[in-house]
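Every protein chain of the complex appears in place save one, which is left out.
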Amino acid sequence: MSNLLTLSDAIRIHLHHGDCVALEGFTHLIPFAAGHEIIRQEKRDLTLVRMTPDVIFDQMIGMGCAKRLVFSWGGNPGVGSLHRLRDAVEKHFPHPIEIDERSHAAMTVSYTAAAAGLPCGLMRGFLGSDLAQHNPNIKFIDCPFTGERLAAVPAIRPDVAIIHAQRADRAGNVHLWGIIGVQKEIALAAKKVLVTVEEIVDDLEAPSNACVLPAWVVTAVCHVPGGAAPSYAHGYYDRDNRFYQAWDEVSRDRDTFQRWMRDNVMDTVSVRGGA
Amino acid sequence: MSNLLTLSDAIRIHLHHGDCVALEGFTHLIPFAAGHEIIRQEKRDLTLVRMTPDVIFDQMIGMGCAKRLVFSWGGNPGVGSLHRLRDAVEKHFPHPIEIDERSHAAMTVSYTAAAAGLPCGLMRGFLGSDLAQHNPNIKFIDCPFTGERLAAVPAIRPDVAIIHAQRADRAGNVHLWGIIGVQKEIALAAKKVLVTVEEIVDDLEAPSNACVLPAWVVTAVCHVPGGAAPSYAHGYYDRDNRFYQAWDEVSRDRDTFQRWMRDNVMDTVSVRGGA
Amino acid sequence: MVATPSEVMTVVAARMLQEGTVCFVGIGIPSKAANLARLTHAPNAVLIYESGTIGTRPTVLPLSIGDGELAVTADTVVSTSEIFSYWLQGGRVEVGFLGAAQVDRYANLNSTVIGNYQAPKVRLPGAGGAPEIAAQAKETLIIINHDRRKLVEKVDFITSAGYLDGGDSRERAGLKAGGPTAVITDLCVLRPESQTRELVVTQLHPGVTRERVAEATGWDVRFAKDLSQTQVPSDLELSTLRELERQTALAHSIDAEDKTHLNRIDSKTEVTRP
Partner (left out) sequence: MVATPSEVMTVVAARMLQEGTVCFVGIGIPSKAANLARLTHAPNAVLIYESGTIGTRPTVLPLSIGDGELAVTADTVVSTSEIFSYWLQGGRVEVGFLGAAQVDRYANLNSTVIGNYQAPKVRLPGAGGAPEIAAQAKETLIIINHDRRKLVEKVDFITSAGYLDGGDSRERAGLKAGGPTAVITDLCVLRPESQTRELVVTQLHPGVTRERVAEATGWDVRFAKDLSQTQVPSDLELSTLRELERQTALAHSIDAEDKTHLNRIDSKTEVTRP
């Protein structure tokens, strides 16, 4: 497989300080291992893009990777706040971060527009909402046929998109299934795409019309079993809901968070991919 | 199954003179049987919508069903012209028809916009092409972020969309696979959706992320095995390429065409659906 | 069986979901209410979650919006882009269930910040799918605990438009469809008055007084002339709800006190195959 790399090599080679990087996965298939590798390699000044920042962005923000956050819902799903995100926004710790805040629908329109090679996308949205007043990335146009006022949002074209999938074959074709979120869109929207996978198989055996990314659109595939935990990988392992609950207390205090990150992420050996 | 009807009932109840009706299926799964039923019921003044009119629209136009044609490629695939379509456009026989001509990409944008509840959709297109000069349904806007000139096309929201699919289950959920074309888009774009199917099964056994239309968006399901012939139904029967070749000669002459339609469509018994 | 105020709120919300309705469901009490409806009087209600699952029939409640249970029990699973474009914006959703940190007199919702947007006192999770649900569902139901800090005169930030400044201001802003038809709290139900669009109390839950509602509301709340009483939750409603919660707790083995698994989990993240 020509595009197979270890995760540490993939991040070192393809992600640079100051890049715009999207890590997608809608609760399912969140690329945690890749996020941890970014933290370990101490990438800085990143624009982090993700509809639902989740614990992985809480960790990256808390560890000082982020300059800017583009998102639509920044909570700990089913639990409450992301305390590191809040600390950065409310108290500027570890440093201030810029916020570019949209809605879910707007994020999907921005991804879709980028994947489709358009500079912007249209939607019905933001009428009456204060979000448009605080975000210059939300504008309005009139439909040239009906005159209806429509919201326009700019394409989001990250330097790097990172996703986790269930499988790749030896040629580097990627297949994911279940809740597929916006992974295909962000993969095709980005300039480079890194994919961590649970398994590398001889034959994808993907059904007709499945969510498949051909090898030639994927910059690198990394073999990282468990790479989505504590989120889940449909057909491989379940979401660790208790982790998400426990994260609330770990992340609430700056020192506890730092200690936990040191013991569980920084001091662990980098993931080594290999078929 | 609450939405199960015979094909003749479905067409009689749901399609009216003067309606805008789309029959989709990109070479694969063309709803021929439904088209024939429309011809038998002598529906008139229809606006016919289809990316690739194909033999089925040639037959409908030749039999006088069409007032207007919205399309992007009107040939007999792999063979040549659609003679009845040409006769209508060039010689106004059996009567003149209006032409609203787009490109494939523009048609998909119009369907997608309608499915997404938008009045129009954006694309990069028609720059330098004469099509825009002859079609008021192609306009241009400037991207509010980059200033780039983009084409806009209006949503196509037919009164009725008709598609053919491989399967429905007894609850009326529909599953199609293989070359799925724009069927999901047109089904969701239209006000009513009629689906003819090869088979009605107990369990769709559709894979995750397959092309499925839930029963509650489908107006009627009609059990019509062979309903896509002489086009094909993946997993059921092949395309009859010889029919398409032979159609060239049948359709070239007005009388031969009329005779063929009388013998093979008008005088046949209506299809009776039933599980 | 005697219902807690929270149980009454859930049951009342569930009752508002009619059989066969297509409902866009958020996580938490909306999801609990929608599934309670499905398990009692509305077995054919169609539940859509923003994660892309259509026609889900979860046997236990999801803890997150993208729970695997939602995918496994769905009629079909589509991309999140498609959910928002073809299904929500496409006008397929009849009822949207929403929660929020604040709701105001004109049913505007705030889930963005408490305080000033640029320098917030509390940074809330943000909009998620709410602005478009509130704009595009044919009808929106809001579920929120009754508290002066939550039911406020004016929200700090309009994340999702209700009736804006009241009257026809929603229509004038170009919002064609829907709007909130009820705010369901643990004390009562409020509905927008037809002309002013101001929320007024139309229904009191068992044992709740007008005084208690007035005290817990951040504006000078009015009561409808034909104020009604909430019917006490039936044994069936309550037992179904409690069984659903029991199964959910079992399935998720949720126990925030047990933190020993944290290390285990993370090492799972980092383990690789040789």
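Residue numbering begins at 1 within each chain, and the chains themselves are lettered A, B and C in the order written.
As a convention for this text, contacts are C-beta pairs under 8 Å (C-beta built on N, C-alpha and C of every residue); 3 or more make two chains touch, one makes a residue touch a chain.
Just so it is clear, the structure is predicted and the values come from calculations on it, not from any experiment.
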Query - Among the chains presented, those that the missing one touches - result: A, B
**Report entry** Contact partner of the left-out chain, one of B:N3, B:T47, B:T112 or B:N137
**Finding:** B:T112
Query raised in the report: So which of A:Q41, A:S208 or A:Q258 would be touching the chain we can't see?
Result: A:S208
Query raised in the report: What is the set of chain B residues that contact the non-displayed chain in the whole complex?
Result: 26-28, 32-33, 36, 51-52, 71-75, 77-78, 81-82, 85-86, 89-90, 101-105, 108-109, 111-112, 123-131, 134, 148-149, 178-182, 184-185, 211, 223-227, 229-230, 232, 234, 237-246, 248-250, 260, 263-265, 268-269, 271-274
Query - Positions on chain A where the hidden chain makes contact - result: 112, 115-118, 173, 184-185, 188, 206, 208-210, 212, 214, 216-217
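Criterion: only the chains that are shown with their structure count from here on.
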Requested in this report: Count the C-beta pairs in contact for every pair of chains, then give the pair with the highest total.
Outcome: A-C
Report task. Sort the other chains by how far their Cα centres are from that of chain C and give me the top one. Result -> B
Report summary line: Rounded to the nearest Å, the gap separating the Cα centres of chain A and chain B is 39
Requested in this report: Mind checking the centre-to-centre distance between chain A and chain C? Centres are C-alpha means, answer in whole Å.
Outcome: 26
Query raised in the report: Which chain A residues touch at least two other chains?
Result: 123-124, 148, 178, 180, 211, 234
Query raised in the report: Of all the residues in chain C, which ones touch at least 2 other chains?
Result: 71, 77, 85, 89, 136
